[in-house]
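Presented below is the structure to which this report refers.
Every protein chain but one is kept in place in this view of the complex.
So, subunit A:
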Amino acid sequence: MSAMLQTEGSNILQYSPFNSSVDPSFWHQLSHVKLDIDRLEESARPIWGYYSNAVPPGLTSNLHVDCSAYNEECEVQKPLLGAYGILLNKNTLETFKNCNKIALLEEHGQELWHSITSGEALNNPALLSRFFLLTYADLKKYHFYYWSAFPAPSFPIITLKKQPLRLVDTFSEKQVTELARVYLAVDDWRQRGYFLVKVGSDGDSSSINIVPLCDIKKVPVAIPDGEDIKKTEGVYVGVADPCPLPDHPGWPLRNLLALLSYCCSELVGLRLRVLCLRLRLLPCSTWSTKDSLVLEVTLPPISTTEPSSPETTFSPHSESEALNSPTEMPSLVNNTSHSPGSKVRWVGWERNERGKFGPRVMNLSSSMDPVRLAETSVDLNLKLMKWRLMPELDLDLIKNTRCLLLGSGTLGCSVARTLLGWGVRYITLVDNGCVSYSNPVRQSLFTYKDSLNSGRPKSEAAADALKAIFPGVESCGVQLNIPMPGHPIGPSLLADTRTNTQVLEELIGSHDVVFLLMDSRESRWLPTLIAASKRKLVMNAALGFDTYLVMRHGVKSDDAVNSIPDCSGKSIPGHKLGCYFCNDVTAPGNSQRDRTLDQQCTVTRPGISAVAGALAVELMVSLLQHPLRGYAPASCVEECHSEGGEEGSPLGLVPHSVRGFLAKFQQVSLASHVFSQCIACSDKVLYEYETRGFDFLLQAFNTPDYLEDITGLTQLHKEMEDAQIWELSDSESCDLE
């Protein structure tokens, strides 16, 4: 109560303004209307808003607009009330910003003023509930700017002589319920916002009636001299009040009093009962009006509506002047003017969240931007797997794993697509070739178009295809020749080779997992070495005609103390697992002598790359879910189907290598030890690379036997030849322990 009388002169009636509440569905509909119907049209469009006078304490008076705003008829349900709105959608942020807000308010105030002066608002009082919405829709970013105004004249200024009463202080319990009943029985929402309430003199609850506002001249509205406002009987000026504050009515009363002071001059100077009707749903689900307010209002004469501040005129031609010095405009009060609206000062622009005059912004990219929707859906699909089947699955870890795919052919395409399926967002593809006519049927990221005009670079075409499949992916293609041992570097190639090596080092350094998916054994050597040196996880896939090999490289441990001893021969710890080259006793470069699976890869059964590529990704994912990641031990006992938890990944086992034989539709999991004389990952080679860098690499590229010499393989060969016990064909079975 004290709020009303806090400072001198503040016992004037103060209204609580509307807050605009724009439903996202309004913007969905606006986008549709904008793109399909209005296009570049900027003309005003009538819309509907609605508000409620059943607002529980704790909320504010809100005026809502949603997708129903564009309907031809206002279809509000009881107890909601409609409001007449105008949508002014601007095509650019500039026009939104630069349009004269005061002139706009004036223009729309005039329309309200017309409804008042013509008496139209007495017959359809809902015309007093007006608003307009100035908007700009950024349909690229799905940002929506809006600024609402609820025009009201700055008069009449009402001085309250008495505190507002709560209705329960004058009405009986029965009467507050009966009032709700008769009020909600009014079917036309247009008559439910502003009305008259006739309360019978016998105190009987059955004699409460709602009378249309247009009857105001037929019923005695004024309180007889000397009668106390607390006397229940009489006629009340009623307004549906959306404000839940205990001492203040909401915005609608403001325009109602303006209407009465203009149209019912006979009431000026007399005391009126104003009933601000507020509905409240009781726990027993019946409506009550007990929170309503009763005000005693005396309308001041209209000619002296604003004694303290002069009324001003805003001409559209002097907008900027009006903006700059509004209070210095001459006062043009003139009772006999034919267009009194032009003398009225209008208020009603809504303030933003921080209480300043300015627009609000709604960012709906997450619910409207198709790219964002695709991302959400992809993640959601994966989350369902987590929620429904595997709560311990760490999806963010997978999503944030940066994958480098060396090779963008059949394997590269298959791996990339499966990574997308797991929600991986960061994929870099490397290749040195272009898409040829034979590629698209086997390499799932390419189409015939990519092979035209000598073919697009594979890495680039594959990266683009990934984005076309899922725009949320950050894919990038790098055309690169990977230097190979045993392929001598002439002086003309030296600079290129140095650059390529550096690029590869940087690429491996900036990713978490390196996939080796090339079609030659030699090209796997350098990335194996670099990744071993950088302690990166390496997934390797290689194809034969009807065989495949999928393996993870062991990850070197920096902590010798931490090295776990072999688990009684049943499994090998991750740091003791071999790399692709550990099984070989020859350096790459002289590949004619010792063909491995991958070297025949151009003649493979077409389905095999999809199988191997998918396995490589699934192995990576299982490994990432293992608490030890790359250091996870691999079982070297076949058919190890013992309790799933044994290997520690919620997804099951994390084998070292998987070999498949399509001719028999068989697959075996194997594990093998790191080889101390490996030409790609042995300590000796890593030491040479880490201390001598490119000079060492150059020597390996140029000198065919250099790697075998420094690792002691040459010596080993010599001994083996002497002993005559080795046959190359046995090398695989020797790995099996």
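The definition used in the following text is that a residue touches a chain if its C-beta (ideal position, glycine included) is under 8 Å from a C-beta of that chain, and two chains touch if they have at least 3 such contacts; residues count from 1.
Criterion: contacts and distances are computed from a predicted model.
Novice: Considering only the chain that is not displayed, what protein name does its UniProt record carry among "Cytochrome c oxidase subunit", "Signal recognition particle subunit SRP14", "Ubiquitin-like-conjugating enzyme ATG10" or "ATP synthase subunit a, chloroplastic"?
Specialist: The UniProt record for the chain left out of view names it "Ubiquitin-like-conjugating enzyme ATG10".
Novice: Which one touches the absent chain: A:384, A:397, A:495 or A:668?
Specialist: If we include the chain that is not displayed, A:384 is the one touching it.
Novice: Decide which residue listed in A:92, A:366 or A:499 touches the omitted chain of the complex.
Specialist: A:366
Novice: Among A:184, A:469, A:628 or A:662, which one touches the chain that has been omitted from the display?
Specialist: A:184
Novice: Have a look at A:102, A:139 or A:382 and name the one touching the chain we're not showing.
Specialist: Result: among the candidates, A:102 touches the missing chain.
Novice: Given the full complex, what residues of subunit A touch the hidden partner chain?
Specialist: Interface with the chain not displayed, on the subunit A side: 3, 12-17, 19, 21-25, 27-28, 58-60, 62, 75, 77-80, 97, 101-102, 144-145, 154, 157, 184, 245, 248, 254, 285, 287, 308-309, 322-323, 326-327, 347, 349, 351-364, 366-368, 373, 376-377, 380, 383-384, 386-388.
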